[in-house]
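One structure, pasted below without further comment.
The other protein chains are all here in position, but one chain of the complex has been omitted.
Now for chain A:
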Amino acid sequence: MSRQTSRLDAKKVNSELFTLTYGALVTQLIKDVDNVDDVNKQLERMGYNIGVRLIEDFLARSGSGKCYDFRDTSEKIQLATRMYLGVSPTISNWSPSGDEFSLVMDNNPITDFVELPDSHMGLKYSNMLLGVIRGSCEMVQLEVSCWFVQDQLKGDNTTEIRVKLLRKLEDSVPAGED
C-alpha cells in the first residue's frame, strides 16, 4: 500500500522551469514557422507524441484499470492533470448524450508569465495540452477530439477545454503505425 502512494507523488520539478521551457519552445516555433496556424498544428502534434508516451507512465503510477464509461475517463483525465501539472480542473457541462464534457481550469500553469501580443491572437498557446489528451486517449482506444472554448490568454476568466468522444477504436493496426 505504501508503495502505491509513493508512486503517486512522483518526483516534482519547479513549475517555472517547465513553463519557461515550454515558452521557449513556442517562441522557437514561431521564429521557425511564422505562421500561427502551423505553430498550433505543430504544438498539437508534439502534445500527441507526449500523450502517447505519457499514458504508460500514468497507468503505471495511478494503477488505474479500465474505464467503464466516458465519465470514468473524464475523472482519469482530471487525475492525470493533477498528477502532471499540479492543478485540478473541474469537469462540467456534460452533453446530454454523455460523450462530451469540459475541463475547466482556473489557472493553467503553462501560461504563467505569458501574454499574447495582438499580432498573435490566433495562437493557441496551450495547444500542446489538447494533443496530450488526444494522444493518451488514443492509446487506450478512445478517439477524442478537443478544442478550446475559453482561454485565459484571450481575456476569458477560465481556460476551458472541450473533450468529445468520437468513437471507440477497435483492435486493428496499432495506432500511430499508419
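We adopt the following convention: a contact is a pair of C-beta atoms (placed from the backbone, for glycine too) under 8 Å apart; a residue touches a chain by one contact, two chains touch by 3 or more; residues count from 1.
FYI, contacts and distances are computed from a predicted model.
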### Per UniProt record, name of the chain withheld from view ["Gamma-secretase subunit PEN-2", "Presenilin", "Trafficking protein particle complex subunit 5" or "Thioredoxin domain-containing protein"]
"Trafficking protein particle complex subunit 5"
### Query
So which of A:L20, A:L79 or A:L169 would be touching the chain we can't see?
A:L20
### Message
Out of A:V36, A:L85 or A:V104, which residue would touch the omitted chain in the full complex?
### Response
A:L85
### Summary
Omitted-chain footprint on chain A covers residues 10-18, 20-25, 27-29, 32, 46, 49-50, 53-54, 57, 83-86, 109, 112-115, 118, 121, 154-155
